[in-house]
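The structure under discussion is supplied below as structure tokens; questions concerning it will follow.
Left out: one protein chain. Kept in place: all the others.
Read from first to last, the chains carry the letters A and B; within each, the first residue is number 1.
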Amino acid sequence: MEGKTRLWDVKINSKWCKRCGLCVAFCPRGVLKLDDEGRPVVVDIAHCTGCLLCEMHCPDFAIAVKRSE
Amino acid sequence: MGSDLTRYLRVEKLPHIWCAGCGHGIVTQAIVRAIDELGLDPVKVTIVSGIGCSSRAPGYMNFDTLHTTHGRAIAFATGVKLARPELKVIVITGDGDAAAIGGNHLIHAARRNIDLTVICYNNTVYGMTSGQYSPVTPLGSFASTAPYGMVERPFDLCELVMGAGGTFVARSTTYHARHLTNVIKQAIQHKGFSFVDAFSQCPTYFGRRNNMRDALAMLNWYKENAVSRDDWAKIPPTQRGSKFPIGVFKDEEAPEYCESYRKVIEKAMKEGDAK
Partner (left out) sequence: MAESRSRLYQGNEACVEGAIAAGMRFFAGYPITPSTEIAELCSVRLPQVGGTFIQMEDEIASMAAVCGASLAGLKAMTATSGPGFSLKQENIGFAAEAEIPCVIVNVQRVGPSTGMPTSPAQGDLMQARWGRHGDQEIVALSPAYVEEVYSLTVEAFNISEELRTPVILLMDEVVGHLREKVTLPKPGDLVIKDRKKPAPGSRYLPYAPGEGEDGDIPPLGVFGDGFRFHVTGLTHGPEGFPTNSPNVGEPQIKRINSKISSRREKLCKAEELFTEEADVLVVSFGCSARSAKKAVKDLRAMGVKVGLLRLITVWPFPEHLIQRIAARQLKAVVVPEMNLGQLAREVRRCLDGRAPVIGVNRVAGKLIEPADIIRAVQEVR
């Protein structure tokens, strides 16, 4: 998906995150994946639409979805 | 949550104590988001809680916060509200805290229609003490004190509060996080006793004993079984099974207790002067 400007930033606070995996499950665009330690990582930011489903379902307050500057 | 919302949290107290996948953080975030979207003055928000997993939430929330005794949050909050009616008083409670030991205070505060917003983090179990059944644990489900399956018929907290006279009653779930935030906003704005039954998954103690392996399985159960209020009315009672209605069930105006009592003060002071 070249040429697609990056509209959103997704930051994960690994200090607060308890690796429940809900964010990955709720993301409708596969932006997030669990690494081999079960930590959520952003793998495809270009597909993020800023729907906030990951942030709103994070029980640990650990995801911040922001418009890119 | 971005810094626009974490400013409502005591970030130095995080990470919180709730288990991985517990829904209570989702409900807490919905409250914070509701407060932010309503533009409330955080100085004038007081949050009162009882005892249990739910009731640790105020410790993480950057407001005047009062963590009281088991079941008594609503009674403490009544004192706070009456003493300083301009405060927006939000009560955070659990299903056991509100409807078992706290049931008497729940129904009387609803009856009085005092302007409190009660958010019940409903995980149908006593999580803090590791898994006993509560007054809302579904029939037949398992808990540490219902090893042979729950045989008590559970409350429907919304029906209970409506029956007691609460003037705003709604339910949502941690799966429906945006909807949950919206009904919390409406509840906060409502003048009078408002109650939100917020289904919130407890994977550690309830899910594990009732073949829902993890938080996601429980959230999917909410998704499959939640029905809008209008659709619910169309399902014949015999076919409801484990389904439950979500939405705003009641939203009525009635005299609010603090305002009624302010008139008593005006009357008493006028009569006093007349003497």
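Everything that follows uses one rule, which is that contacts are C-beta pairs under 8 Å (C-beta built on N, C-alpha and C of every residue); 3 or more make two chains touch, one makes a residue touch a chain.
Remember, it's a predicted structure, so these values are computed and weren't measured experimentally.
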| item | value |
| --- | --- |
| Visible chains in contact with the missing one | B |
| Contacting the left-out chain in the complete assembly, out of B:Pro15, B:Gly59 or B:Pro138 | B:Gly59 |
| Interface with the undisplayed chain - residues on chain B | 10, 13, 42-44, 46, 48, 58-59, 62-69, 72, 75-84, 86-87, 104-105, 108, 261, 264-265, 267-269, 271-272 |
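Just so it is clear, only the chains that are shown with their structure count from here on.
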| item | value |
| --- | --- |
| Residue numbers on chain A that touch chain B, as the complex places them | 15-16, 18-22, 25, 52-53, 55-61, 63-66 |
| Touching residues (chain side chain B, partner chain A) in the complex | 1-3, 5-6, 9, 14-16, 18-26, 28-30, 33, 174, 177-178, 181, 214-216, 219 |
